[in-house]
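Have a look at this one before I ask anything.
Excerpt of the complex: some chains, original placement.
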Amino acid sequence: MARVTVSRPNVSRLNVSRANATGEKASHKAIKRRLIIAGKVLVAEGQDDFTRGHISFRLPDDPNLFFMKPHSIGLDEITMQNILTIDLDGNVVSGTARRHSEVYIHSEILKVRSEVNCVIHTHPTHSVALSATGRPLRCYSQPGALFYQALGVYTDTINLIRSDAMGAAVARALGEGRGVLLKNHGIVVTGASIEEAVIGTIMLENGAMVQLLAEAAGDPAPEFSRDDIEKLKHDISRPEQFKINFDYLARRVKRRGG
Amino acid sequence: MARVTVSRPNVSRLNVSRANATGEKASHKAIKRRLIIAGKVLVAEGQDDFTRGHISFRLPDDPNLFFMKPHSIGLDEITMQNILTIDLDGNVVSGTARRHSEVYIHSEILKVRSEVNCVIHTHPTHSVALSATGRPLRCYSQPGALFYQALGVYTDTINLIRSDAMGAAVARALGEGRGVLLKNHGIVVTGASIEEAVIGTIMLENGAMVQLLAEAAGDPAPEFSRDDIEKLKHDISRPEQFKINFDYLARRVKRRGG
């Protein structure tokens, strides 16, 4: 399993302050606005568990920093003001809101997966139940294909991921994959873009629900062949697919008053 | 299995342009308005999977053409402007929006089933799970009777139906039936009218849910006899039933602000 090393420049609070002094970059504002919408979409699609989910996004112009939803609010309560800027050691470099103690899920994945920019962690009911069965996600649906041979399993503990060592273990479970089932706890889903991670998160829960329904009904039929599934996986993994579907959910949330 | 051949006149973009120049026909406008409502009803009834479902309707005055929802929008976002006009080879003959790559589900069914005018393709959770069991839909409910011996199964691939050959295979799986389970993928439901296809789509998902619940609980009782089911199938397949029930859902969507 190949790992990518990201060179880590010295990021000082000074630099960030200077950026703020001269006006926050337009690209940063656009990312924060996208995170705000992403949070509303995730709640609208049932990914909320009180204030317990989080989402992060790597700064394109400073890959050793990432924006992250703070502690103590719902995913649908992210604002331009409360988003934190955090470094790959998990230290807050900008922002005054409280940091999620599980920040290391984000920092450690972003550290070793340079092409991943967005990390989401939630506790969706069917995915948690699937993790409890101890069985892998089967390819009984399009979501099953999206995560085909790309869904790691983290079984070290049921506890919160509150140290860099634990975050690194989650990152190892992720490997080169798209997501991780944290046994009896929740899920982690990654993406190059916010859109990819959000759509992946929603699809994983749907795929878990399809599987649990089929297994409860008993004796599911065999999956399709590896080659057949790999082709679909390729087709539904294109970046524009995630953007199109995310944009639709964003419009829907707005229409419904979100 | 008898097939109907539809004679296919040469449809040119020129003809369509001329029609537009002289004002679109009232009947076409009425159909488009009905498709817009159908899309909103389908989403309100839980048939949405991001932007991934589609619906088509054959032009009554030109049976080799059909209207179809475009790519990149939700089923509840169809407008008079974005509906495409497509021929039975899957070519867009009018409209500028992007075409769904799975257009061949529609074109190939409309090619061989002259009495079918509306085709719907969606990914409802319980129907997908039923398809994964590999078992047929049982007649445990009225929806089970509607689809009794009328629900084909397509098991060639989990992939998107992106060629005329694949669409033709789905049409073969449909045969003279009302719908098809696309294994580990979704459903196709047909109707002489938009109303019939929409109500059929919603009922199939309900019938799948009833069956999965009964099978999960274990040891379902035997179904009724073929003769008994056939009578109910006949009674609930009358065109006015679909129209009455669709019209109700349309009123409800409107009342709820859709």
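Order of writing sets the chain letters: A and B. Residues in each chain are counted from 1.
The working rule: a residue touches a chain if its C-beta (ideal position, glycine included) is under 8 Å from a C-beta of that chain, and two chains touch if they have at least 3 such contacts.
None of these values were measured; they are calculated from a predicted model.
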* Assuming 2 chains are placed, give the number of copies in the entire complex as this structure defines it. => 4
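We take it that only the chains that are shown with their structure count from here on.
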* Superimpose the Cα atoms of chain A on the matching ones in chain B and note the rotation angle, 0 to 180, in steps of 5 degrees. => 90
* Structure fact -> Between chain A and chain B, the Cα-mean centres are separated in Å by 34
* To do: Would you tell me which residues of chain A are touching chain B in their complex?
  => 138-142, 144-145, 199, 206, 209-211, 213-214, 216-221, 223-224, 228-229, 231-232, 235, 244-245, 248-249, 251-252
* Can you list the chain B residues touching chain A in their complex? -> 49-52, 71-74, 76-77, 123, 125-126, 128-130, 132-135, 157-160, 183-186, 211-212, 215-216
